[in-house]
Each structure stands twice: as structure tokens, then as C-alpha cells.
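Right, I'll just put the structure down here and ask away after.
A single protein chain has been omitted from the complex, and every remaining protein chain is retained in its original position.
Right, subunit A next:
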Amino acid sequence: MDTIRTLALTRRFGEQVALDQLTLSVAEGEIFGLVGPDGAGKTTTMRLLTGILAPSSGEAWVDGLHVVREAEPIKERIGYMSQRFGLYPDLTVLENLDFYADLYEVPTSGRGARVDRLLAFSNLAPFKRRLAGNLSGGMKQKLGLACALVHTPRVLFLDEPTNGVDPVSRRDFWRILYQLQQERVTIFVSTAYLDEAERCNRIGLLHQGRLLACDTVDGVKGLLEGTLLEVRCDTPRRAAGILRSADLGRVALFGDRIHVLAGDPDRGRTAIEGALRAEGISCHSLAAIEPTLEDVFTSTLPGGDA
């Protein structure tokens, strides 16, 4: 049975539709990534699924419970980490953990061991007497995760958990998520970072409240029709402009590399070389490559050619 299931889930704020007819399902023990730019509706989805925002229409179930009719029992089974640091800055690491353990009525027997384990795997043990407000960004997020896990939830909702966190701490954070996955915890994570999305089992691409695609990472990449050609040359910015006006397919500039989505690889190759040579630009390399999520994103999103 699916741990998370939504059916035409919609939320409007006045005239604006924040989430439009979202239908998706997430299996038990899966890491599902909700991917999209800022304002896509990721936070709204999180809040709807955790029962703190009422949907305008549509249905959703988490762990078999309805998010509106059974909002309170759901709360015993889920952990949630909001996008903004939601813990008390004037309480210490340990006090925050203890407070949440009490709110979830974690039995006092065995609680010490649970808290010690959480502190250990979040590497927060040396800082347990420090005020939460004085932690670094990465440590704050790990404390947030530890507090969300204090009652051993079945489903974990993480709203952009690594936003503004350095790459090393991000890797630590994901190491923890993989450990949790081994304990069959279902993880629903939202992110605007595409490299992070690649770490998920399945992803959903969300844009302006609409789900554009929902599949495994490879499946989503397969949605890209045609072959992706990577061009390395001098004056890449100028070259990209030339290729764009040559109308050879979608062109995206990534630093010193140009990605061109060609319908036919061989014809595309000749056309690119020809167009650049005509302008006196020499090609250093030109090869077909595996698309990244970023390529899919830039080609799927309306007006997304970066």
C-alpha cells in the first residue's frame, strides 16, 4: 500500500492557485523528492500533507489516514521539518529534544537511549548544552531533523532541509536519510537543488503548482526527447547565441559548455559544426552526453532556457 497518496489535491490562496490538482503516490520506504523552483508550491504541498493547512479541494492520505478528517492521529506518525528553523533558539539542543519528546509523549523509559542515538548520528552530542540559536546552519538543520525523529515516525516530511547548508553538511544530512531509509521510513523531501534531487528514488517536478513529471530519476531524464550534445568552444556565450538563432533545437549554456538538444544526433552534429565554423568559432569537443536533471528542467520548464 502507498504510504502517501494524493488525489487532485488543490489549494488556492484567494485568486492564486498554489497547488493545482496534484495526484501522486509514494511507496513505503521510498525517498521521494518534490523538485521545483521557488514558488512552485512545494511548501504548500508539505503543509497540506502534514495537516496544518486545509486543502481547497481534493483528497490526501498519509499512512492510511486522511489528512483532514484524521489530522490529529496523523501527527503521531509523521515527522516534519519546516523550511524555516522552527526550534526554540533560547533553549539548548538537549532542551529542544526533550521538549519535543514530551510533546510526542515518548515514554521516559528508553528515551535517554533514543536521544543519545539521535545526538550521536547527527553529531550534535558535543553541543548538547549549546543554545539552539548559537548553532551553525548545518547543525541547526540536523537538530531539526533529530527533533522530527524523536518519536520514531513512519513518514518524514522535509521542506528544503539543506537550503543554505554547506556541501559537506549536506552530504552528512543525506547519509542520515539513507540510514533512515534502511529502517523503512518513508521520506518526502522537497528541494530546489537538482543535484540533491538525483539522490532520491523518485521525483516529482513541480512548476507553478502543477506536477509536470513524476518518475524515477532515470525515467524523468528519459522524458527528454532527442539527444543531448555538449559543445565546448571559445567564446561560449557568443556561440550559444549563434546556435540559438540557428534554430537547431533547445540551447542551454552551462558555464563554458553549451548543451544542445538535437532531434537527430548526426544531423545535429554537422549542423552545429557548420554554424560555428561559419562564424569563425572552432569547436574543441562535441559529444553526445547523458542528460542531467538540470537539462530536463531547463527544457521542460516554459521559458527555462538558461
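Just so it is clear, a residue touches a chain if its C-beta (ideal position, glycine included) is under 8 Å from a C-beta of that chain, and two chains touch if they have at least 3 such contacts; residues count from 1.
The definition used in the following text is that contacts and distances are computed from a predicted model.
J.: If you look up the hidden chain in UniProt, what protein name do you find among "Transport permease protein", "NADH-quinone oxidoreductase subunit M", "RNHCP domain-containing protein" or "Dimethyl sulfoxide reductase anchor subunit"?
T.: "Transport permease protein"
J.: Which residue among A:R5, A:R47 or A:R269 touches the omitted chain?
T.: If we include the chain that is not displayed, A:R47 is the one touching it.
J.: For the chain left off this view, which of A:L9, A:L65 or A:I78 is in contact with it?
T.: Result: among the candidates, A:I78 touches the missing chain.
J.: With respect to the chain omitted from the figure, which of A:E15, A:D90 or A:D218 is a touching residue?
T.: Checking each option in A:E15, A:D90 or A:D218, the one touching the absent chain turns out to be A:D90.
J.: In terms of residues, what is the contact footprint of the unshown chain on subunit A?
T.: Output for subunit A: 47, 50-54, 71-72, 75-76, 78, 80-82, 84-91, 95, 98-100, 102-105, 147.
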